[in-house]
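A protein chain is absent from this complex, but the other protein chains hold their places.
As written, the chain order gives the labels A, B and C, with residue 1 at the start of each chain.
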Amino acid sequence: MTVDLAFWVFGLGAVTTGWRVFRTASMVRATFLLLASFLNVGAIILLLGGAYLGVALLFMMTVEMAVMAIFMVAFMMNPAGLNPMTMVHQPRLAAAAGWVAFVAGAVMAGRGNFPERPLPGGRPVIADLGAELMGRSMLIFETAGVALVATMIGAVVLSSRRSRFGDEAGDEGSLPPALDPDTGSYPPGVIPEGVGSGHDHHGGHG
Amino acid sequence: MLTVAAALFGLGLWGALGQQSIVMLLMGIELMVNGIMLAGAGLWAYAAGGDPKGQLLVVIAMAVMAVEMAVGLAVVVAVYRVRQVDMTEGLDSLAR
Amino acid sequence: MTVLRRLAQDAPAPVFVARGGGAGLLPVELQADPRLRMVGSARHATVLLAAGRFAGAMGDALDRVHDQLPSTGAVVWWTADPDAARPPSLAEATVFGGPDPVEAVLAAHRRAVSQPGARRAVLADEPPHPFEGRGDHGQGGEGMMGGVPFGRAMAMTADDRDGLALDQLPLQLGPFLLGLPNGVRVSAVLQGGVVQEAELEGLDLGEGRALAGADATGARADLRWLAEALRLGGLDALARRAARLARAGATDAAACARVAKLVRRSGLPAAWSKVGVVEGEDARSRLERRLRFDPRAGGRRPLPADRIGRALAGQDWSDALVTIWSFASVGERAPAAAAP
Partner (left out) sequence: MSNHADIWAAPLLAAGILAVGAYTVAVIHLAVGGWLAQARPGVGLLLQPARSAAVLMAQPATATERPDRAMAALSPALYAALAAVAVTVVPWSRSFSIADVETGIVLWGTAEALVIVAMFLHGWSSNSHQPLLAAYRFVAAGVSYLLLSMFVLIAAAIPAESLQLSRIVESQAGLWNVVRQPLGLPLFVVVALGSATWGPLDLADGSDVSGGTAAEASGIPGLVWMWARAAMLAAFAAMSAAVFLGGWHGPVLPGPAWMAVKTVAMITVLSAAGHLLARVPAERFVTWAWVVLLPLGFADLAIAGLGSLR
């Protein structure tokens, strides 16, 4: 009973905060609302008995959102998000797609025929997971690990100014931001009369 | 349980399609993966009879999310460096 | 409630010190007294101690700090010339003309915590800049960025050292910030924690009588300077020790040498910036000279404000502050008043 109640509290929390992510006027709040949504899901997983899984989710997501916050501030160093913002496009299509996905998922959840095989009590779930990761599924786990390392290297290469051609050649061959109005983008601070309708001005809201 | 997961997935899709800012779009994708993780954990707890493969699935989803985040943010930085835009509208071609 | 008040009365008084004209670095020595606790933000203080002259722009700056004090706080004016013109923030202040204001500050602290009457703000509660302006939201910037919507300059993108054009944040600090010489105000542009651009401005400290003991020479001057530098480095206890030595007249050379040794061991010199401003000199070398109590350490030459400003670009904010402080001379002349 208590567990059911807690589930609904956390579930509602996860969905509400997830919704507010795209409805708040401040990037920092959006980031931490997303984190709140993750924390709620982590709590639900803990309720389900995934002792390691839930806590690991909390940990991973917290760090990830902290990094996200750095990017937020780097791309928009406004204290407390003074300036109001809304940045949406194709809102109808997006909302429709979201609703369709939800209804489809909910129908599957309601009508689907899932086997009734609950977690046996007293099972050492953490040891199970460890044995699985280091045993039968080692290949999968290792692949994920290698993929992560590759991602790290790739991310650094992508975002670093220095390229593989050395320190100074990083920007070689790259053009300054397009100056041609036909391509639709302009260098920072230059927005020709009558073009910038308020949403496609140069960035800063990362 | 699965309804909540579906709601999270739907919200994420709405955000991913509807937001202009690339970082906000990433947040939408994160929310979708969040829904997937919840569904995975739910199925593991109620329908898998304790098979640790269910947990493995969630771990992999977490890894996917980390990869998505790292690549996504790196792309934002790279694009920003060259184009000075971080909005999807600013990106209408893959060329410099 | 009375128990609470009695406890609060006996607490070390949290003081925010504003050094004006004619104060030199004398107020730094006050931290030697364990009944006072120097705080770095007026928000944390119960007493605002204004030391010296506050005319013109200095008076305006004091008014702003005055309004940042919690509304129960008290103001003490430590001055050699009580009849001088005073800014609105000092209109109701306790005036103290003697050599040692500790008792006056303590009395003000006890008053502030026991009968908290609301002190009136001296500045009108309105944004210094109108909200209307350019920009999508009338905030005064471009698009959704920049501008000074609530009297606080907002971020705007610009190139940085990483080759990204990220947001930069303009800010103006001083002249009462910890680590800024008397009357010096810094206008800086930051990206993250890194200074992109900085400009130093020396406010007019005015003419008149100095506080008794404001001028110090030799090791005493070095210890005053060192005490502030140590506080800036987060070494409050050592700062207190240096201030005690300075207050005692800096006559005990062995004790001074022991403090210098502790400072070297703390890693403070290693933490200081090595970005040079003047030929062959940087903040770290100037700190080292002070630690040797070298008579030439004070640097009687005026602070080359524009060169310092240029040297700050590209430095971490804390490095920038120590670079500025390393140029603070201890005497009365406003260090930044004369730019070459």
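Observations on the model:
The definition used in the following text is that contacts are C-beta pairs under 8 Å (C-beta built on N, C-alpha and C of every residue); 3 or more make two chains touch, one makes a residue touch a chain.
Computed from a prediction, not measured in an experiment: that's the story for all the values here.
The chain that is not displayed touches the following shown chains in the complete assembly: A, C. Contact with the chain that does not appear here is found for just one residue of C:Asp81, C:Asp100, C:Glu197 or C:Asp236, C:Asp236.
Remark: the omitted chain is touched by one listed residue; of A:Val28, A:Leu47, A:Ala106 or A:Ile140 this is A:Val28.
Along chain A, the points of touch with the absent chain fall at residues 26, 28-29, 32, 35, 51-52, 55-56, 58-59, 62-63, 65-67, 69-70, 73, 77, 79-82, 126. By the touch criterion stated above, the residues of chain C touching the omitted chain are 4-5, 7-8, 10-12, 14, 34, 37, 39-41, 43-44, 46, 68, 70-72, 113, 116, 127, 150-152, 169, 171, 173, 177-179, 190, 192-194, 231-238, 240-241, 244, 262, 265-268, 271, 273, 316-319, 321.
Definition applied: only the chains that are shown with their structure count from here on.
With centres taken as mean Cα positions, chain C sits 48 Å from chain B. For this pair, chain A with chain C, the centres built from the Cα atoms lie 43 Å apart.
Shared interface positions of chain B, defined as residues touching 2 or more other chains, are 77, 80-81, 84. Shared interface positions of chain C, defined as residues touching 2 or more other chains, are 157, 163, 165. Across the complex, chain A is touched by residues 1-24, 27-28, 30-31, 34-35, 37-38, 41-50, 52-53, 55-56, 58-60, 62-63, 65-67, 69-71, 73-78, 80-90, 92-93, 96 of chain B. The touching residues of chain A, when paired with chain B in their complex, are 7, 11, 14-15, 18-19, 21-22, 27, 30-31, 34, 37-38, 41, 44-45, 48-50, 52-53, 56-57, 60, 64, 67-68, 71-72, 75, 87-91, 93-95, 97-106, 108-110, 112, 114-120, 123, 125, 128-129, 131-133, 137, 140-141, 144, 147-148, 151-152, 154-156, 158-159, 161, 173-175, 177-178, 183-185, 187-188, 199-200, 202-206.
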